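The structure under discussion appears below in the form of structure tokens.
With one protein chain removed, the remaining protein chains of the complex are shown where they sit.
So, chain A:
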Amino acid sequence: MPVGQDGLKRVLDAFEQGDWDEIHLVADDVEVHLVARGADSKVQATSHVTAPEETPARTTDVAPSAPMTATAEDATTVVAPSPGLFWRAPSPGAPPFTDIGGHVEEGTALCIVEVMKLMNTLPAPVAGTVVEICAENGEQVDTGTPLFRIRADGS
């Protein structure tokens, strides 16, 4: 007898609301067997549950920081202006725009933040030396995620 998902749900509800001691239902390709409290003498002290794996995708929450503020170490932090994917090179197979220790001029391209497959190139806000790259190539970043720290020339 086809009962469908809604039908099974109604049977379970009816069991829960009523005073039945046991139900054993085989319908479609499903078999459900329930025994109520007190009705089964074979109750064991422990239970063993193996639910299907349904691990939610990991989400990364990064607290936004103020854009491009000087830090205690006198380095300028460049943050992501938008959620997107962080890319260090202009295209697959190409060398990165810059690396730790590299010197950049104001306006030099630092990286790409890919927003829905469109490439937004971020310029260096100051001339200086890259002292830290704070995100992994290909990482999903959020607005305000620190990407680079640049020590300005003369600081």
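Observations on the model:
Everything that follows uses one rule, which is that a residue touches a chain if its C-beta (ideal position, glycine included) is under 8 Å from a C-beta of that chain, and two chains touch if they have at least 3 such contacts; residues count from 1.
The working rule: contacts and distances are computed from a predicted model.
Set against the options "Amino-acid ABC transporter-binding protein YhdW", "Pyruvate carboxylase", "Oligopeptide transport system permease protein OppB" or "Co-chaperone protein HscB homolog", the UniProt name belonging to the omitted chain is "Pyruvate carboxylase".
Of the candidate positions A:16, A:74, A:99 or A:153, contact with the hidden chain is made by A:16. By the touch criterion stated above, the residues of chain A touching the omitted chain are 5, 8-9, 12, 15-16, 29-40, 42-52, 54, 81-83, 87, 92-94, 106-109, 112, 115-121, 123, 137-138, 143.
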